[in-house]
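Data block below; observations after.
One protein chain omitted, others in place.
And now, subunit A:
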Amino acid sequence: MIAVLGLVVGVVVGLLVRPEVPAVVEPYLPIAVVAALDAVFGGLRAMLDGIFVDKVFVVSFLSNVVVAALIVFLGDKLGVGAQLSTGVVVVFGIRIFSNAAAIRRHVFRA
């Protein structure tokens, strides 16, 4: 419950404060958000499976974000940033879908 509250508060604060994102971080923010979403869906699935460990969640969340940003950064340096970020988004999208399918089976039993 507190976790859900944290998400809601984050969205509200982001909408109200409208902080300026530094230009260096800007290209990586969308990818980082997608990576974090993947980690959250993975965590939710683990919770439903009864194998949720907070340490694993923290590590997977942070490493997802960092690795995704790193891949995009590397892609930018190599001149294939657009393609690589597309690839990253595709991979995370597939993972989110499979996690969502598992969650659906738990919640709706279907």
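Quick notes on this structure:
Criterion: a contact is a pair of C-beta atoms (placed from the backbone, for glycine too) under 8 Å apart; a residue touches a chain by one contact, two chains touch by 3 or more; residues count from 1.
We take it that contacts and distances are computed from a predicted model.
Not shown: a single chain whose UniProt protein name, out of "Membrane protein", "ABC transporter permease", "YjjI family glycine radical enzyme" or "Monovalent cation/H(+) antiporter subunit G", is "Membrane protein".
Although one chain is not displayed, subunit A still touches it through residues 1-15, 18-19, 21, 26-27, 29-30, 32-33, 36-37, 39-40, 43, 47-54, 57-58, 61, 76, 79, 81-82, 103, 105-107, 109-110.
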